[in-house]
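For this depiction, one protein chain was excluded, whereas all remaining protein chains were kept in their positions.
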Amino acid sequence: MSDKEELRKARDAWDEKTAKAMARFPERKAKFVTGSDAPVNRLYTPLDLSDQDYIKDLGMPGEFPFTRGVQSTMYRGRLWTMRQYAGFGTAEESNARYRYLLAQGQTGLSVAFDLPTQIGYDSDHALAAGEVGKVGVAIDSLEDMETLFSSIPLDKVSTSMTINAPAAVLLAMYIAVAEKQGVPAKALEGTIQNDILKEYVARGTYIFPPEPSMRLITDIFAYCSAEVPNWNTISISGYHIREAGATAVQEVAFTLADGIAYVDAAIKAGLDVDEFGPRLSFFFNAHNDLFEEVAKFRAARRVWAHIMRDRFHAKNPKSLMLRFHTQTGGSTLTAQQPKNNVVRVAIQALAAVLGGTQSLHTNSMDEALALPSEESVKLALRTQQILAYESGIAETVDPLAGSYYVESLTSSIEKGVNAYLDRIDAMGGAVKAIEQGFIQQEIQDSAYAWQMDMERGDRVVVGLNKFQAKEEPPKGLLRVDPLVGERQIAKLKALKARRDNAAVDAALARLKVAAQGTDNLMPPILDAVKAYGTLGEICDVLRGVFGEYSPSVMF
Amino acid sequence: MDRKIRVVVAKPGLDGHDRGAKVIARALRDAGMEVIYTGLRQTPEQIVDTALQEDADVIALSILSGAHNHLFPRVTELLAEKGVDDILVFGGGVIPEEDIPFLKSKGIAEIFGPGTPTQVTVDFIKTNVKRK
Partner (left out) sequence: MDDSCAALAEQCVAGNIRAIARFITLLENEDTQAFAALNYFKDSGQAAQVIGITGPPGSGKSTLTDKLVAGFRAQGRRVGVLAVDPSSPFSGGAILGDRLRMQRHATDPGVYIRSLASRGALGGVSRVTGAAVQVLEAAGYDRILIETVGVGQSEIDIVKIADCVVLVSVPGLGDEIQILKAGIMEIGDIFVVNKADRDGADRVVREIRAMLETQYMLAAGQKPHAEPDTLAGRMFEESVTGHHGNTGGHVDGYGDAPGAAPVLKTIAENGEGVADLIKAIEGHFARGISSGAMASRRLERVRSQLQDLVSAQVMQSIAGEKGSGSLDDLATQVVERRLDLYSASKLLLSRYFQGEKR
């Protein structure tokens, strides 16, 4: 009798015995599911992995298909980057915060911009009222960017910027600031999020319709591969898709579908996959279901490696690696009993590290209430440090590999993702699927199902629908100075009075011509920025040529 | 025919997180209401004019950007300017507890924080709608 047959017999016998026992001692619930509502079996054994081929499906760390991680030694070589997203108010205030962080030994900055900046409005735009400096720093012109990075040597730090629709403009400003510091573009390191597709489905800070947006993105790819070679030109984001209510499978599926769309667009624009492939990076969420989340990251790496190799014929191993940043799940935090969030964040951060993340942002416990306070930001960072230095999880590579459960979950997530990718391919790709509202609809259905499960009590959220307690409202939440807007508007006025307006007009006119044609838009944007054309002026020129996106909303 | 409660669901401000607004829209529909969904980036002027044209009984505002103290009172001010006193206005989103008294003093009937069950919102509307 083979091992497998023996095992099967043992399993059958156990099932029978257990069924009998359960007649007297039933399980807690009729149905067990993951955080994403995928069924969970009572027990996993080697039988569940009988289709698995170690070399083909897992491989060695740093080798295809990278299931076990993108580096051979993983955190034994270098710990993940602890990168906390920060930024608020005016450029002066954020600059002070960054300099403080750098003085503490942090080497990477992560810039949060306010919403008007993210949507390409200057601070004096009617729609910006009440929003300036609220969720990030307000940047109207190169002048603000100079202030933001004043006394920060841009050849010594890597900067991640959460900017999408107007990413080209902010990148141009960064390049221009560096130039003024005497730092050549070739020496710059950092990331722009630059992922417009997930803005349409989940995050909402879009400006232009898909086609010109994709052009802006591929223009950035092309420009950077020649001029800013160490820049990560896109961070393809599942984070916000998950926040909007997607399941783990949907998060990976829709993110990779977006990734495919970007690669397709870049190849169509004449770029070589192995030239920009290594500069693609990803950004995922980490939720509470520890094993499912770990499996999700492992599955994502495996699926992407196959996509890049089999579909796009990438040769460079770096093109095949899915490198990603993780942020713990904002939507899992509760406003009730906010201290419980510290525990949630710890579990989520654990999942991210066990899943092999390259960098990590841990949320602060008060994020469901307001901008995080300095104290809670520190605690969030400490959580990462405890994981890194005390928990032992960083001492070996991919420690959960071989777990019957985790490997089974990894395969089932992979299957689920591939099934979605097939459907999206059949629709003509992610852009089409978004235009038809398919992706939005899927996310929304999951969000609604989750909410209803929660309200029925099928899903327990501690402190929210179970174990509630009366509590005092928290105090000392961070507030943005309400006068930021006025100060920003005054600066803008002064700038417009001082600058060479004829030069601005000429640069904007050249940008318009370029936008109407097919030339790479980065050089004219850079010129406009250097002439102190404002973000709003530049985006208005592009709005005039490209039009504005109007969302597809379905219920 | 029984009267349908008509609700304008709007997101003032620039944040694009419409998960909550969409969940609420659906829950209100499933509770038998007619929901006019206006989407993202709505100005207070647009919201109020929409409510008037749609003969809405309720305006439900959702915001996560932190601009609520600026935008919510604008909505109630505009309603007052137009002599409207029978539309129920309430809000939801990430809104610090300490801001709630101010918003209520400006005529926002209630603020629902994150995690509020949709049923609570449904019941709130049914009990508080001003036109019966």
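Labels A and B are assigned to the chains in the order they are written; within every chain, residues are numbered from 1.
Note that in this section a residue touches a chain if its C-beta (ideal position, glycine included) is under 8 Å from a C-beta of that chain, and two chains touch if they have at least 3 such contacts.
Remember, predicted model here, so these are calculated numbers, not experimental data.
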Practice task
Based on the whole complex, identify which of B:Leu14, B:Val35, B:Ile111 or B:Val129 touches the chain you can't see.
Solution key: B:Val35
Problem - Residues from chain B at the interface with the omitted partner, ascending - result: 1-4, 6, 25-26, 28-39, 42-43, 45-46, 49-50, 52-55, 82, 84
Problem - Residues belonging to chain A that touch the chain removed from view - result: 209, 436-437, 547, 550-555
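Note that only the chains that are shown with their structure count from here on.
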Completion exercise
Distance between the CA centroids of chain A and chain B (whole Å) is 30
Handout entry: chain B-facing residues of chain A, complex
Key = 115-116, 118-119, 121, 126-131, 134-135, 199, 202-206, 243-245, 331, 334-336, 368-371, 444, 447-448, 451, 454-455, 461, 464-465, 473-475, 477, 480, 482, 551, 553, 555
Exercise for the section: Over in the complex, which chain B residues touch chain A? Could you list them? Expected result: 13-19, 22-23, 25-27, 29, 37, 39-41, 43, 65-67, 69-71, 94, 96-98, 113-115, 117-119
